Structures are given as C-alpha cells and as structure tokens.
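My structure is below; once you've seen it, I'll send some questions.
Of the protein chains in this complex, one is absent; all others appear in place.
The block that comes next holds subunit A.
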Amino acid sequence: MKRRFTNLVLFFTLFVLAIPVNAQQFTVKGKVTTQEDGGPLPGVSVLIRNTTTGTVSDIDGNFSLNLPTGNETLSFSFIGFETQNIAVGNRSTINVVMRQDISQLSEVVVTAFGIEQDKKALGYAAQSIGAEAISRTKQANLVNSLQGQVAGVQVTNSGGAPGQSARIIIRGINSLDPSADNQPLFVVDGVPVDNSTIESSGTPRGLTNRVADINPNDIESMSVLKGAAATALYGVRAANGAVIITTKKGKEGQVRVDFASSVGFDEINQYPGFQNKYGQGFSGVYDPNSFWPAWGAPISEVAQTVDGHRYQDNWRGAMQTGVQIDNSVSISGGSEKATFYGSFGRLDQEGVIPFSDWDRTTAKLSGQIKVSEKFNFAGSINFSNSGGKRVPHDRFMERLVYWSETTDINDYIKPDGTMVSVGSNTNPLYDARFATYEDDVNRVIGNISFNYSPADWVTFSYRLGNDFYSDSRTEITPGPKGIDGEQALSATGFLEETRINSRDLTSNFYVTLKKQFNDDWNTTLRFGNDVFERKFDRLTSRGENFVIPEFYNLSNTSQIFANQGKSIRRLVGFYGDLMVDYKNLLFLNITGRNDISSTLPKDNNSFFYPSVNLGYVFSESVSLPSWITFGKLRASWAQVGKDTNPHILGATYSSPNVFPLNGQVGFTRFSRFGDPMLRPEQTTSLEFGTQLAFFDNKIGLDVTYYKSNAKDQIIPVPVSDATGFSSYVTNAGEIQNDGIEIVLNATPIKRGDFRWDVTANLSMNNNEIKSIREGIDEIVLGSQFGYVGSTVTMKLVEGQAYGNIYGSSYQRYYANGTPEGLQVLDRNRPQIIGANGFPLRNANQLILGNAVPKWFGGLRNQFSYKSFDLSMLIDFRTNVEQYNQFDNFLSAFGIAKYTENREESIVFDGVLADGSANNQEVWLGQGVGPDGRNYGAGFYRNTYRGVSENFVQDASFIKLRNITLAYNLSPDLLEKTPFRTARFSVAANNIILYTPWDGFDPESFSAGAGGNAIGFTGLGFPGVQSVFFTLNLGL
C-alpha cells in the first residue's frame, strides 16, 4: 500500500498541485538541497503530511507554501531520495537537505542501453553504486572502486604499481580458453569501451587496464549487470556481464564549479618475515664476494672483525613512500533547453618502488540540447593521456633476493655512472632506473546521440560511439658504456619501440514503442540494430647493439627486427525487447537478439538467442504481516551466444620474426588450426531471486541464486604437435558456474542527527569443468617457476574446478599404499620420513589448492552525525590458495624468517615408510653438523625449496579496504563563504590486512588483469596501504 501511496503522491505533485487551496494563514519558505553536493534540488514534492496539499521546489530548489496554521508537518519527497517529515513549528524558513535513499527499494538502475529502470521492475539481479561510493574509495583505477561493493563481483588488484591493472570477474569464469578475457563489457554513456590490458612482452611491468583512463571524478554511477538476462541486449560482447557507467551531466539551473583535490601517501602494507641474523656467504662462512646473500655466518659474529658489517634491511631500504596527487575541476550547468558538463583532471602517482610512476590527464565535455519537445540530442567527448615509467617489478624483487643482506642497496652507482654490484649480482635499483619501459596513451572516447519522438508513443533513438587510442611504448636496456671493468645490464643493449592503434566504432539505432492498454496493462517494445567494429594494429621495432653507447635511436643499432599484428572484428546485431507491466506488480520481459559476427565461418556466423524474465511483487497482492514492507520474487532464463577472436579460422603460414636472413624470408605452418566449421558458443543461465524489505524499509534483503552453463566452448584445444599443429580451435567442452549472492541493507539507528547505515554483500561461487574433449585430459593455464621441481601448474581437468594448482608435495603415508589415481593432496596425513631423517618428496603432480575464492564479500558501515560522516568498507575472500613464489626464493636463499632455525637439530614429525614413527634427529644447517654428518647445502636447499606444497598457501584475507572520515561545512557557515559546499576528508586504504599469508599482500598476482593464471603471485609489485587527504569545494 505504501508503494501505491508514493505513486499517488508523485501523480499529484505533477498534476493536481496547481489547484488553488483554501484561505491561508501562514507562509513557509525554504530551499531544498542535496546532501551529496549541496546543489539545489528542483521538483521535490512538498506536501502537508497526510493531505494532497502542497507544492514542488523550483529550479533553484526554492519553495514557498501557505499553511492553515503553521503547526503542520511537511513531507519532502523525491524519487531516489529519502522522504523527510519535518514539523513546521511556526518557523517561516525551513531549509531541507535531501539524502540519497540507499535502501534498494527506490533504487533506479541503469540497464542496457542506458535505460533507467526502477529496480522493482527487474526480473534479474542488478546492483549499482553512486558517485560518492566511487570517489570515497580513492582509487585511481575505476575498476578498483567496485572492490567489495557489489555481490558476485570479484575485483583483484594485480599489484601496487602506479597505474597497474585490476581484474574484474562477475559470477565466475565462463571459458576454458586459457587466453580468454573473462572480464565484463564496460559501457560508458551507452558506448562500449575497451578495457584490455596489453602487458609488456618481456619481463612483467604491470601495465594498465584501459578503463583506468577514465577519471573516476567524472562518474555519476556504475551499474553491474551480472547475468545473461541483464545483458541480453548487449549481445556477445557482454557474455561475461556488463558494467554500465553513467557520467555526470549538467543540471538545469545555475552554473556550478566543483573542485576536488587530494594528496595520498603509499607504503607497502605487509612484508614477508625476514631473518636478520645471518649475512652474506655460504655454508655458514662469511664471504664478501659470495653470490649468496644470507647463507653466511651470523652477522653479529662477523661484525666483530669486519667494520660496518651489519644487517642493512634492504627490503625496506629499497622502497620509498609513494605519493599521489589528484586534482580535478568540473563546471556544469544549463537551462531548460540545454545542459553541459566539462571537466579537467590530473593525477600524478609515484610508486613505492623507486623510479615507477604513472600519470593521467583527462578532459571531458558533454552537453545535451532539447531542440523541441520532440527532439533532443546529446554529445560527449572525453580525452585522456596516460602513461608512466614501468619498473620491471618481477626482476626488481628477484634481484632483491640475491642482494647481500649486509651491503647497502642504495649504494648502487659509481661516479662514472656504472653499476656497483656484489657477488656479480645486478643491483635492482640500478636496473629499475636505467632499464626503462615507458608508455604514453592518447585516447578519445566520444559519442553523439539523438532521440526523436514524433508522437508520445514512439521514439527513435540513435547513438554513434567511438573509442580510439594510440599507445606508444619505448623500452630501453642500455648496453655497455665502454668503461673498463663495468658490469653492464646487457652485453648488447636494446631499444624496442611499440606502437599500438586501436579504434572501436559502435552504432546503435532503436525504436521504442509504448502502449498503455488500460490502467492495468503497460507495454514497451524496443527493437533495433547494433553495429560494432574494432580495428587494431600493433607495430614493434627492436634494435639491438648500440653503435654509440647511450644514444637511443633505432638507427643507432646494428640489428633491427620488426613485427606487425593487425586485426579487425565486426559485429552486426538485431534485437527486440518487450516489457509488459501488469498492475505494477507483475513484470514480464522478453528479449531476442540475433548477432552476425565476422569472426565465425560464413555458414555459422549468424545466431539467435532469447531471454525471458519475470518479476512478481507479491507484497502488492498478498496480505503479509505488517513488518514485511515489500516483497518480490524474480526468475529469469537466458541464452547468450558468443563468437570468437578474429582471424583464427583454417590453417595459415607465418614468417618467424628472425627473418629476413641473407635476404630470404622463411615460412612455417602456423601452429594453430581453426576449425572451419566453428559454431558460436552458447551460454544458458538461470536465475532466481527475491527482494524483501522489513520494518518500514529499515532492513532490505536481496538473495539470488544463479547457474550458468557455457557449452560448445570455442577453445584452443592443445593437440599433439605431431598432428601438424599445436592447438586446434574448436567447439569443445562445457563449464558450469552456480552460486548465491546475498545483499543486506539496514539502517540500525536513525535518531536525530545520528544515522548508521549498513550494506553487506556475500557471494559464493561453485565452478566445475563438465567436459573438455575426448582424448584431451587437461588444458594448461600456465605454470610458474619454483626451485628444483617445485614449479607449479594451473590446469583445467574434467570434473575439477577452475583454478586448481598442481605441484610436488611431501610423500604421505597410506597404510595400504597410495591409492590409485590420487589427485588431491591430503595435508592431514602423516609425512613419510626417509632413511636420512628428512621428509621425502613426491614429484607426482597433485592438487595443492585452488586460486578462485569460494566465498567473498564486503561490508560497508556508514555513520553520520551533523556535519561529520564516517564510513568503513571491509572486504574479504576465503577458501583460496595461491603459489607464493617469493617464499620459494626466500627459503632457497636463506632469507625467510623460518630459516633462522638453521643451526637447530630436530626430529621431523612423520612416519617411516613402514608406518613406524620417525625418531632420527637431523641438523637443519649446511655443511658438517654438530653430529659430524655432512648435510651439504642443508635442509632448506636440499628439501624444503623443492616441495611446491610448502609454497601453495592460504591466500584468504580480510581487509579494511577503506575508512573515510569527512567534515562537511554546515550551510550556515557556508553562507559566509563564496562556496556552495565544502568538505574535507581523511581516508585510509588497506591499513588493516588480516591474512594467514606470509608475504606481501596476497591480492597481487603475476598475470595482470587480462590473464587467467591467477594462482601465481610471482614476484609481483607489492601491494600498498595509503592515506589520503581530500578537499572538495563547490561554487
């Protein structure tokens, strides 16, 4: 009943209020503003409570109302905002600050094609976050601002480098293709934009996902469309879901200027445990020229004879405090006829690893013009320039491992500019400074659109979008300077110039027909056509061997190699979408889309897929206990087809990069063969959910169950090289994801000026690889190095889940012998100890863990009291393991804290091969032990580092992702200033990390956002914690 009342209220505000009312005694005036930015809010209905008498606020937010007595209570309401009831109490002026309604009920969700829909009418789960929730996270990368905020959405920061990519996965991974991009489609103001991450070809440098080119300050809201039903209209490109981004627009009324300025400081948030007792050398013997950083004698012993010999704490010493400065200014406004929004933004970021930086400059202009009641058009152009110096973080961290614990790492350069090295190791700081890689991206995203309504039941809409970028990269590794005795970074040196040009064009035309049959039946039909094209070109020239040292130009190199890769992909889609609304309580939505893709064989390139979803607001038709405010059930079934990458069909020949040689160009048969009969992939998904509200909307609950099956997957099946190819791209295999998402909103306290809001989300996902292809046992996703056979591999195996990590382990005791076909390591079984007293290694590859978290979620608490507000975002993930490559290195080099026990003798816990208890005491150190036995390189090098099991570790965490305390200058203070709003806030990110993981922040992983080998943390750029000070001013 309450909903109906609200609708009635709205109805009356629009049409009835013009009716003059009875003789008035008392006049109240005031201004309605928004809490968010202090701007005026026009169109707010102001009613005398429990009557239909009232007015609406004007374009400047002002209202004036005559009252019979002056003791009435006024009710202020506006869609998307909380209704406020205020007793007049004979005051003649009442200023009202409207607060955005965060309860899910009145949420407006931007769905496909930027269509705004009341969440109530949706037959599928959708969640969105607004400008404040985005900007509060202080994330330079827009993708990161979704972290922990949306159910079913897992965002992983690939590392702490400035501008480093972040990966987003919605409802699990849906492809068996190791190189598939499983991330959702990003759509900005109706235009799909590129979010690819193009990693460096050599050592990892932590490059950027392209959505990070967007200035988060320009964003009004982000909606996440999760299932196939929600994304059906977007077709193949949104098969992994879609993130619909709406940018800020100008509003009718006075011109507004907003400034935001913020400065932040980064530190590494967690280090592995390091031992600081033993220094350079091997076998417990100090040697200042040793390659070995920490297998030497105790530092305190050597210090007695060697002057200045001490633990240098190079791990912390090599790092610096990162700084980021973010400034932006926007100007917006407009009249009834036209609105505009323009902004500039500049972000400068310096990383915690010295010599790493990234910056972004953005400029945006958008406008909308209402030519007549029937015709309006809008356009937007967004320019950005981004890029920076990308340090070779893997190499940096690896070389830190080798660097002598007792030699200052910051003493890395000689006066002649050559490197200071120890034990012939390369100094990582010298390398980071001189072996450079810089990118420079210029990008323009623009769109132009119009709507024409010749009659009130029909609208023609058209939008043309463009996303163009050029990425210019230069990699330099210097050769020798020609100075006697120098240790150069490379014997030849090289220069690699990469030029990438990418252009996306989208065209979307559709017709909307609306028909109201009677009071009960409302229908909307949309149909249209969608065209997409991406052209991509990458050109690389590499020159080696500088003729003149330190002169970096290709023509100064004696060997030049060039390489080019081009592609073009085109898609044409036709679609229809029928929405039926019965009595505002039953909502039916049917869609159909036919895509034609250039990437598939001509006979199979056209494919149709339907979807249907139904929402039923049972609280409107069934009588429920009064504490249930709202209840809705929803169900959907959807299919979505999927094409493939361009240019993969059939057999081709390629010319290896090495040619031309002697003027000859060689050719070889390309090792990939694309099935000429390839068919589109098909994903079928099913979703059920309910949306409930209790206790007068104080508590909201949304629960969703989903299941999706991706069949006929287009995957490069690895085949025997003897077939003439190494991979065969064909339809094979099926992968299934199912899970539950829960979103809970509550306002536990709302008393006077104090308010406490809670939003929580929890997600669980199950994944199973149902089949691959007959005769093919596994698909390798990737592997990562570990010493002496501890290399781990991520493999897809039928019947198993995505994300399993395989590797070597300690042998386990089974009374009746190891079972046949054992696949999973049972860590609880006793280890088998060998005759030498040390645990035995099992080289058979067993499943040691899974890198896809089973459970993850987030919790936001928000408190506000008068001018202060405090918010906290906590997120977590659990049931997840990763390979800690760092730990593998740290154990091999005697740096890990636990290797401090190297002078102890212990009895390993376990049993002998016959099952009897082990009681042999062994020494853990190197060389001859106290028992006179020669232990060679010692336990950690002989045994420990070679067992993958030791390094596949629990990577669960709980993080205080963000905490923000803000002070908003109150309106009465503001009146004395030229400002409309002023806000000062202090925020901290990742200051609490709770994890069993011994190492740098386990969130980082090596593969970058585009890769799927997420189980490998590698020697990635360490994660950071940050503190920000932000000032927002509005004029």
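A few comments on the model shown:
Everything that follows uses one rule, which is that contacts are C-beta pairs under 8 Å (C-beta built on N, C-alpha and C of every residue); 3 or more make two chains touch, one makes a residue touch a chain; residues count from 1.
In the analysis below, contacts and distances are computed from a predicted model.
Within the choices "SusD/RagB family nutrient-binding outer membrane lipoprotein", "Transport permease protein", "Aldehyde dehydrogenase family protein" or "NADH-quinone oxidoreductase subunit L", the name that UniProt assigns to the complex's undisplayed chain is "SusD/RagB family nutrient-binding outer membrane lipoprotein". If you put the hidden chain back, the residue from A:F725, A:Y802 or A:F908 that touches it is A:F725. Contact with the undisplayed chain is limited, among A:S92, A:S335 or A:S654, to A:S654. Only one residue in the set A:V780, A:A913 or A:L973 touches the chain that does not appear here, and it is A:V780. Among A:S567, A:N584 or A:N709, only A:S567 touches the chain that is left out of the view. Residues 289, 291, 424, 454-455, 490-491, 529, 558-559, 561, 564-570, 572, 574, 596-599, 602, 605, 646-647, 649-656, 658-659, 661-671, 673, 717-726, 728, 775-778, 780, 937 are the ones on subunit A that touch the missing chain.
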